[in-house]
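Below, a portion of the complex is reproduced, with chain positions unchanged.
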Amino acid sequence: MSLPAHEPTPATIGALLSTLRARTPLVHSITNLVVTNSTANALLALGASPAMVEGGEEVEEFAAVAGALVINLGTMDEARAQAMRLAAAAARTAGTPWILDPVAVGVLSYRSRIAVELLQHGPAVVRGNASEIRAIAGMLGIADQAGGGRGVDSTLQSDAAREAAGALARHLHCVVVVSGAVDYVTDGAITAAISNGDAMMSRVTGLGCTATALIGACLAVTPDPLTAAVAGMVFTGLAGEMAAELASGPGTLQVALIDALYIMDADLVARRAHLVVRGG
Amino acid sequence: MSLPAHEPTPATIGALLSTLRARTPLVHSITNLVVTNSTANALLALGASPAMVEGGEEVEEFAAVAGALVINLGTMDEARAQAMRLAAAAARTAGTPWILDPVAVGVLSYRSRIAVELLQHGPAVVRGNASEIRAIAGMLGIADQAGGGRGVDSTLQSDAAREAAGALARHLHCVVVVSGAVDYVTDGAITAAISNGDAMMSRVTGLGCTATALIGACLAVTPDPLTAAVAGMVFTGLAGEMAAELASGPGTLQVALIDALYIMDADLVARRAHLVVRGG
């Protein structure tokens, strides 16, 4: 079969990056307490304008004016959950695209319920590891696979959630990303596999959260969530790979990854993105 | 005209730094969730003793014993707002000087109201970007300039808020700092212009918050808020400039800036501070 017109390619991803830098989109983040600084720095380095507006008193006003909204369940309590509900609802009303990162869903029952609630507000993208994506599909009754989570890390390879990801994307009419050594991005019809990255990235906290935030930045500058999701995963994986070439360990990797996002450009993406797209 | 006796100079700033290192003042910070770590590290590197005491149950007790108090509106909710009210009131009662950083005021209505409330507790210094300072002056009815903010960043150059800053300083009887490529520090009569820094600093999250915190540390060791504010801006700008000479991007810049604060001394300030002071 021939691929649809909006198939993401290194060239379209490179062009998206140029657009992002020209527009410096406002990215509204409600993320976890571990990654606020690293997420904001990753967004700034790529060329977006991050704003961590998290209080229930402020999120509706800001979600309506932001270019995109990022909701990350990494550290939860009822006040944050309520801010997330308000923000997601306001984003949907305003037409602000948003992405959900269901950290540790399937392991902790409270946040699992919150995730299911939030999904009703129509995210453009859901990004998780294999355990989280399988857990969500299981909770929604569209797959019968066990999540297999343990803490915030997956015990599964990403390909163990490919079926669940496709089913979830079709059920929610959104794009689903399963990250791992190979990242899978699917809208339920087309699936992209990205094999950039480095094993040491799993020893730095919150790089999955970084990927989610970068997808958020990309959502603000393209109407195509599949391209946005592929772009965010390529930028993160490629930056990690470039950083690993310079790093002596996860400390220097975290710092070098921010520098790599800053120097990322269309040429680097064209030369180094490892991206395979398949229809059907 | 001749300049007043307390005109800040590289020499007085260098002397202040020596005093600060000898006294290691306790700096009580109620800051935002993005910059807690980087702010604490900047204060430690310069020679102060930071304490992030943020709960409403504790802030009055600590503001009364601290050398200075820093209040930063970067991430707001009602619990934090209430802690800030209690801390600012306790600081005023105890004679602890304090500084307000009105992040994104003018963009978000909730925190704009909180900022106006907090100003009633007599800050020694208010530091913001051009949009934030113009927004505050507008809310207090002492200037009719639009804020021009967007997210947490200003869309204006700092000189667009010079008039508002002077009017605000005279109205509040405090020092006002407008940061930007050139930083302006004014008490409403004397204005200092500082042109240290590097463009890449705007790609690292929270360096404005760092400047605010360092001014706080300086407030703890001098009775002159104008000198404290100029010193904090010089230390931040000069550290950023030194870091940019070593950095490959904003990741390495953030790390090198902390090192630069650590090695900062009176000689570096004397040789590299770009400071012009004008009366009237």
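Letters A and B mark the chains in the order given here, with residues in each chain numbered from 1 onward.
Assume a contact is a pair of C-beta atoms (placed from the backbone, for glycine too) under 8 Å apart; a residue touches a chain by one contact, two chains touch by 3 or more.
Values in this document were obtained by computation on a predicted structure and should not be read as measured data.
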item	value
Copy count of the single sequence across the entire complex, 2 present	3
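What we mean here is this: only the chains that are shown with their structure count from here on.
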item	value
Distance from the mean Cα position of chain B to that of chain A, given in whole angstrom	34
Chain A to chain B touching residues, read off their complex	26, 33, 36-37, 40-41, 44-45, 49-58, 61-62, 66, 79, 83, 254-263
Complex contact set, residues of chain B against chain A	32-35, 37-38, 74-78, 80, 104, 107-111, 150-153, 202-206, 247-252, 254-255
